[in-house]
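The complex appears here without one of its protein chains, the remainder shown in place.
And now, chain A:
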Amino acid sequence: MATGMVMEMKETLVSLLDAPLADAVIFGIHIDGHLFLETLLVVVIAFLLLQKSYQPEKRPLTEQEIDQLCDEWTPEPLHPPITKEMELSPPVLESAAGPHTVVNGKDVINLSSANYLGLIGHPKIKEACNAALEKYGVGACGPRGFYGTIDVHMDLEAKIAQFMGTPDSILYSYGLATVSSVIPAFCKRGDLILADEGVNWGIQNGLFLSRSTVRYFKHNDMASLEALLEDVRQEDRRKKKVLNRRFIVVEAIYQNSGEMVPLDTVVRLKEKYLFRVLVDESNSIGVLGKTGRGLSEHFNIPVEKIDIITSAMGHSLASVGGFCTGSAKVVDHQRLSGAGYCFSAALPPFLASASITALELLEDNPVLLTRLRRNISFFRSKLATIPGVVVRGHALSPLIFLHLQRSGSFAEDSVILQQIVDKMLEEGVLLSASKRSLLDKCKLGAGIRIMVTASHTEAELLSVSSSLGNVIQSVVTAQS
């Protein structure tokens, strides 16, 4: 119906156009409606081409537009709505975080502090700190580059380098900022990093700040890493890209799971595929290896093969801060490029003295390591007998994770684990369940994180494991 009418209109239009020119022939060109239309279009084109070019002026928004924009705007909250879990306050320690501590006026066994060698409160460290406080005062009052470098910093860097067997080392003032500064110092936009998906938040932050391309491989899965490396190699062959820096980032003992990375496999892979490797040894310094020199000693791999080693000193060394060690070039580059080194105040000198003394104690007392290892294996054997939970983490790791056997999501597990932790606190044991920040991208499950130290006695560990067994049984049966 409509098309019929349109057809009729078109017919009349064409006939109108055709009528006066129906028989016109000018210079042999038969004039008809089509030619008319085409000429018209050519005229239109010419008109368009002859327009002058101008820049439209930027006029300010009218009042009406401003009002409209304001009405339509819905602000995004700075923080997502606070849930009940966020309001839980952690227990407050009222004494030093040694193997025993005071919480709420009660003395409890402390299995939540990373005091692996039991050096907190050691009289020699206290003596060294007192001497440093007398001599230097408390703060360094300046960044390392601007009159904040004190001789104890140089001594500690030399001591760490001598202890680890590397040419040089560099100090950072805050453990978490160490790896967050080291990674962006060496990796920039366009570089490739292959990281384990279970790395802790400090490393994730460093990876994000570096703006490099980050690809994650399955947690502690060397086959997944190798597949990813092969993938990268295939892509290289296909695309012939510009050469860029390539890193593999792993932790010696993962903060989120207690697993130990098979460093021999990683080194073999990195040499085959020409990557560099960065190992975060926060939980393995003073723990692994015959003399506590960390993962490379444990695997008997020469430390030169690991390109960058970072560590926080807040764990076994019972101090504060962090260090990074490697070849002379690696360390020297960070003197100007390490964000946490250049733009933060230097480590307080008494903490540097504490670290030096801690390293000396570790060197002079290898019995600490044997005690720690004995405690770990003893405790693990006792924990394995508890039904309803699975003991995760490497056999030599002082970080032991207890995951629920019937586990659901992270949130559900956290609720149950928090109940267990609360009950254990009433029994006189301080434990902690894994807590993840909203920014943390780690997808590993929730567990109770137990940190075994060298200064716990077997009797204490036995009592802890038995009360843990009772509490877990009661909570798990109450669940089901």
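Assorted remarks:
One rule holds for everything that comes next: a residue touches a chain if its C-beta (ideal position, glycine included) is under 8 Å from a C-beta of that chain, and two chains touch if they have at least 3 such contacts; residues count from 1.
We adopt the following convention: contacts and distances are computed from a predicted model.
For the omitted chain of this complex, the UniProt record lists the protein as "ORM1-like protein 3", which is one of "ER membrane protein complex subunit 1", "ORM1-like protein 3", "Alpha-1,3-glucosyltransferase" or "Chloride channel protein". In the full complex, chain A contacts the hidden chain through residues 6-7, 10, 34, 37-38, 41-42, 44-45, 48-49, 51-56, 68-69, 72-74, 76.
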